[in-house]
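The complex appears here without one of its protein chains, the remainder shown in place.
In this document, chain identifiers A and B correspond to the written order of the chains, with residue numbering beginning at 1 in each.
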Amino acid sequence: MIGYILRRLVSAVLVVIATSMIVFLLFTLGPSDPAQRLCSADRCTEERRALIHQSLGLDKPVVEQYLTWAKGVFVGRDVSYGPGFSVDCPAPCLGISYINKEPVFPTLMERFPATISIALGGFMYLIVGVIIGVLAARRRGTSTDRGLVASTLIISAIPYYLVALLAYLYLVLKWGIFSETSYVPLTEDPIGWAGALALPWLVLTVYFCVTYARFSRGSMIESLSEDYVRTARAMGVSESKVVAKHALRAAVVPVITIFGIDFATLLAGTVFTEAIFGINGIGRTALASITQGDLPIISATVLIGSVFIVIANLLVDIIYSFLDPRVRLS
Amino acid sequence: MTTVDRTMPEPVVAPSSAQQEPFLVVEDLTVQFPTHDGLVQAVTDLSYAVELGETLGIVGESGSGKSVSSMAVLGLHDAKRSRLEGSIRVAGQEIIGASKSTLRRLRGNDVAMIFQDPLTALHPFFTVGNQIVEAYRLHNQVSKKAAWNRAIEMLDLVGIPEPQRRVNDYLHQFSGGMRQRAMIAMALVNNPKLLIADEPTTALDVTVQAQILDLVQTMQKEFGSAVIIITHDLGVIAELADDVLVMYAGRAVEHGPTKEVLTHPEMPYTWGLLGSVADVVSDTSKPLIPIPGTPPSLLNPPSGCPFHPRCTYQDHVEGSRCVSELPLLRPGPRGESHLKRCHIKDPETLYQEELKEEIMG
Partner (left out) sequence: MSEHVQTSNGHTPLLEVTDLVKHFPVKSTGVVRRTIGQVQALDGVSFTLEKGQALGLVGESGCGKTTTGRVITRLYDPTSGSMKFEGTEIGQLSGRQMMPYRREIQLIFQDPYSSLNPRHTVGKIVGTPLEVHNIVPKKQMIPKVQELLEVVGLNPEHYNRYPSEFSGGQRQRIGIARALALRPKLIVADEPVSALDVSIQAQVINLLQDLQREFGIAFLFIAHDLAIVRHFCPEVAVMYLGKIVEIGSRDQIYNTPHHPYTQALLSASPDVKQAAIGGRRERIRLEGDVPSPINPPSGCRFRTRCWKAQDVCAEKEPPLYEVGGRNVACHFAEPLQVVQVPVVSEGATAVSPT
């Protein structure tokens, strides 16, 4: 068991390192020249640009640049962009913003709680989805079930941002069912926090739970037809316990696996949610920096996102091995 | 058709008559499944009885309705997806149409079932002990501790080494033979009076099969329970069963004491089965005698005798009765206990004088 987790941990770390390399490569090989961006437009001369280029170490081999960058992640570094212009970037240093010349990581960390709060909605849609799926599986073939399958198909044909946008337009602006409040941290005002997030959560849950309801339904139908479920019935286990214990235990395994794989979708959903509902999270910051061409912020968000995906998958693997002893004990 | 139409479940048999009738009585059981392709007539007009201490063997090709009929005994068919008619009485208690709680009290307690593939029939995510404990506590108000002790005792009884340790194992940590032993331990944990074993050894190797069949026999002697053993292997029936019921296309086609049926078979399908199997004693220079064709679809069972499309003995029946008229399951020339479903007038003479040599050669 410990060996299994260690093994997964090692591969997780390797994935993060590989991602950082790719992100770094895209960053350096990309079309825009960082020196040009940092060189203030009004008084940028060719020499100045060259100087910045040199201070940033952009003339060095890519491997060396990467190592400098990677070292900065662990111990911090001074990012100098030309003589006399230097920013202290403490560990973990993910570079400095081109726009305000501040270290990227602390900026993003400020936005982090908002993003996490929205992402909590992900667990709601997982749970709601599984519950609906289980109920539908038990009523397989009825109109409730067919309605569910049909609505899944319809909903998955509409892009998420459209649903979120419509929800915002109608529920907030037109009908005023939800008031337009801005995000407040949980620590300051729990009720305000929940109030501000209620609509984003609702939209996330409604949109994504159907997908999980469909997965869970299929998985549940399959496990309800397993021989061991028949055995449980034949031993006199009550139907509700057959469903809730014997069948569900096996049915959630593939659903959780899909959730892990699909975690990136949740992150993408969070980005749109932040943008549409005006919540200042990491996603919104990333979107803004795309329009401003603030590469360090973009690459840092990509990196942080990938770390989250890796952690989520690691957790899924661990949960999986707890659920299925065949994984744990082999 | 021979059946009286019994769409309504029969009233529960009065206790006095239950005393006299066998532990399990199946009467005119019909099981049908409505599907997209039509109505699957899985079991039609099946009747049999099993006494305590007795073993009934049910034999037939795959799809002949063996599992469907035995699952009906436990009321395991989903009422929404199946149609059941006839009567099944366990110790006088009617099963068809019985309430959920009645069925639950019966299942695993009075009647237990062993399935073919122990690897899929037990839960992979719970320990073996956990599953036996659950089965025990469903029908016995005992502490967890006592139930675990009972589980260990059962594992020991069925011959699993180191039961104290093995009780905490998961199924995948057991070998094939031990899995089936664990399944038997779970089935017997409540001392059921009727044990239904549905192809209990089909997935096992012969030496392990022999161990398991011995175990079933020993257990039966010990508890005096009734046993139904379902198999497609006539050899298993021959060794284990007191009575044999041969099924074809959802119907009983021959039924009687095992030795009687195997030595004086009276139905062409049974002849076909006996002629088809290779054995370790007969003359190998003679070819096997296969049954031509394939089993019929249960969506559109054949007219007349269900076996007629494959039967090579129809010339022993006058006219085309085999095609037009369903033969009844009736005693043949050898007495009341031996039933067969065939129009042939004197199957005994035909078999003993013309076929035995060729079939049993």
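In this text, a contact is a pair of C-beta atoms (placed from the backbone, for glycine too) under 8 Å apart; a residue touches a chain by one contact, two chains touch by 3 or more.
Bear in mind that the values here come from a model prediction, so they are computed numbers and not experimental data.
Only one residue in the set B:A238, B:V323 or B:L350 touches the chain that does not appear here, and it is B:A238.
Considering the full assembly, B:L273 is the residue among B:M71, B:L273 or B:L326 that touches the omitted chain. Taking the complete complex into account, B:L262 is the one of B:A49, B:L262, B:V323 or B:L350 that touches the chain left out. For chain B, the list of residues touching the undisplayed chain reads 61-62, 175-178, 205-211, 213-214, 232-239, 259, 262-263, 272-284, 287-292, 294-295, 357, 360-361.
To be clear about the criterion, only the chains that are shown with their structure count from here on.
Here the CA centre of chain A is 55 Å from the CA centre of chain B.
Contact residues on chain B toward chain A in their complex (touch as defined above): 74, 76, 100, 103-109, 112-113, 115, 117, 120-127, 134-135, 138-139, 170, 172-173, 183, 186. Considering their complex, residues 226-228, 230-239, 246, 249-250, 323-326, 329-330 of chain A touch chain B.
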